[in-house]
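Complex shown without one protein chain; remaining protein chains in place.
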Amino acid sequence: MTDNKVILEINDLKTHFHVEAGIVKAVDGVDLRLNSGIKLGLVGESGSGKSTIALSLMRMIRQNGTISGQILLDGVDLLKLSQEEMRRVRLSQLSMIPQGAMNSLNPVMRIGDQVTDGLIDHGQSMNKKEKENIVGELFKIVELPPKVMHMYPHELSGGMKQRVCVAIAISMRPKVLIADEPTSALDVVIQRQVMETITRLVNDMNLSMLLIGHDMGLMAQSVDVLAVMYAGHMMEMGGVKEMFADPLHPYTIALIESLPILGSRGVFKGIPGIPPSVINPPPGCPFHNRCNRMMPEICPVQAAPYREVKPGRWVSCHLYN
Amino acid sequence: MPPLVELRNVSKYFGGNPKKNKSVTTALDDMTFILEADFPHIITVAGESGSGKTTMLMLLLGFYEPSEGEVLFNGKNIWKMDREETKDFRRSVQAIFQDPFAVYNPFYKVDNLLSIPIKNFGITKNKDEARSIMENALRRVGLRPEETLGRYPHQLSGGQRQRIAVARALVLHPKLLLADEPVSMVDASLRATLLKQIRDLNQELQIPVLYITHDLTTAYHVSDYIMVLYRGSVMEAGDVEKVIRDPQHPYTRLLVNSIPWPDPSLLWGQTAEVVRGKTILENNGCKFANRCPHMTEICLQSPPPLYRVHEGQVAACYLYQGCNQIEKANLSEMFPNRPNTTQEHSMDVLQA
Partner (left out) sequence: MRGFLSYVKRNPAFGAGFAILIFLILFSTVGQLFVDTQKGPYALATMPNLPPGPGHIFGTDRQGRDLLAVMVVGTGLTLEVGAIAGAIGLGIGIVMGFVSGYYGGIFDTIITSMIDVWMSIPGFLILVLIASTFRNIRLGVLEMGLIVSIVSWAGPARAIRAQVLSMRERPFVMMAKLGGMGSLEIVMKELVPNLLPFLVMSLSQSIYGGIMASLGLEGLGIGDRRNPTMGMTLFYVNYYSAFLVGLWWWIIEPVAVIVLTLTSLVLISFGLDEIANPRTRRGL
């Protein structure tokens, strides 16, 4: 299913926000490679910068922010495109299901029109019949009954609204689909159904997906490759099975040990301390003050380089120099 | 001795009476549940949105008045208590809420969460003593008092704020603690610590804790017993280990099979395809019947009683007609007061 072609490459991405108290280094030098046909999960706690990466990729960050580095989508540097060119890339090549998308559907517009809105915006013209065909096809993919296209958002359940958002996001068959917590407001049963639909259609359409979230369980169920972020930095990346079986970075180790799994009832292994501030962060590795394997002579002084330690395994930690 | 807290045939409707008007929501349907005072266990009340778990919490706290039935505290209806009794009830039944932001009035320092109940419940009149009680409690939940007291809520992280809520419960020493999704808005790396603190509090104070959640993974970890609610009724109840590992009710199976376990060797694909929800039509029988793959004629006629499917596990489902029934009112039999099965818990791990 993969041809090992790199479809999305991020080099030294820095997204900083200028606020009164200083500079918020929400994303501070992140490298990431997404191969074609791969589902990559990006996990992190709140404030780790995972959602900022998504918004940076779409170039939709707030006015007080600056993006630097390189974002290569199929070889084209998105940061060098004009506003107009970027507008054309969105949806057609790089598409996003934003956080809380299902609540952003227009309440006074029929679902079908909202689905085709983006297509028309990108210059496609269609009559009523064609419109119904296009929407019908998309609904088949996301497993919605065709009659939904004539309904309004308030007539749909949360799961159905989320499926509509998925249909909009894939309407132009983008190369890369970004999904930011696509199931966060849904009940667990519906969450499984929607997530299974998303992973199935990504496989069927041979898309590449960047799944952003905080739920390690959802990641374990849905992605091929897992990348772990902490305080604006990439900590570790690798195949999902290897990451869970043999995590390398002390943060990843602690994070996985803290998870509630079947069979170890009543065992609680929390990570002591709290994440550092992203406003004027301390030097060194961002995790050093909570790390149980911290080396005092280097970790608080210098951040570790993010390098490939085994094929497909990247880690940013001095333990693996 | 009357039980500590009792829900006696409690129903809660929103928008009228369901016998007169079909469109009325029944949030909780004829629930009877007894909780004894010396019961140092955690019971999970699990359910999806609309299951009635939050309604149950609000009824137990006396924030909703039951539409039918009574909520009793020490044998007295909490809506018919005098001033002194109300004060005792207020102090005895405490809660930790889901949103660690919204429980703080943005206008005041976080100290208020601790100092106001200390003052109102007369824990101490002395200011210095109050301060040292607060500092001790904060240290016990792994916070540094000098970095916590005197701050405003927005200056602390969600994890810190939720720990202050735990510290508050330590200070007040309630007789019952209700924890409403206490970790769902807290980061993964802090969840385990917080759950452990709730567990430790339960063991140290030797008080019952009701853990109200939609998340069966944390429920499995922190609690001893579980009851699964669906549209206001109990579907399954019993030992958490049994219910999560070997669910019997089709609804509980659906829920458990949908858990995203953080374990790539326990994938969704290994369990049966989940049944797609259908439109829920009203019937007089089982509330889950319309979504149930095992639905038969009898399911639509009258609500199923609780069948004892195993020792320590009951399910409200006609699939188990061969098993013994237990009265709905005796649900609490499923939560026997027995020595703890999980590992020893000690407070020293809290020193983070």
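All chains are identified by letter, namely A and B, in their written order; residue positions are counted from 1 within each chain.
Everything below uses one rule, namely that contacts are C-beta pairs under 8 Å (C-beta built on N, C-alpha and C of every residue); 3 or more make two chains touch, one makes a residue touch a chain.
This structure is a prediction, so every number in the text was calculated from the model and none was measured.
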item	value
Touching the absent chain when the full complex is considered, from B:3, B:18, B:40 or B:117	B:117
Candidate in contact with the missing chain, chosen from B:11, B:26, B:94 or B:313	B:94
Hidden-chain contact residue, picked from the options B:27, B:42, B:61 or B:316	B:61
Absent-chain interface as seen on chain B, which is shown	61, 63, 87, 90-91, 93-95, 97-99, 102-107, 113, 116-117, 120-121
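The rule is simple: only the chains that are shown with their structure count from here on.
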item	value
For chain A paired with chain B, centre-to-centre distance based on mean C-alpha positions, whole Å	32
Touching residues on chain B, where the partner in the complex is chain A	48-49, 142, 157-160, 187-196, 199, 214-218, 220-222, 240-241, 244-245, 254-255, 257-264, 266-268, 274, 276-277, 342-343, 349, 352
Partner chain B, residues of chain A touching it in the complex	45-46, 187-193, 195-196, 214-221, 240-241, 244-245, 254-256, 258-262, 264-275
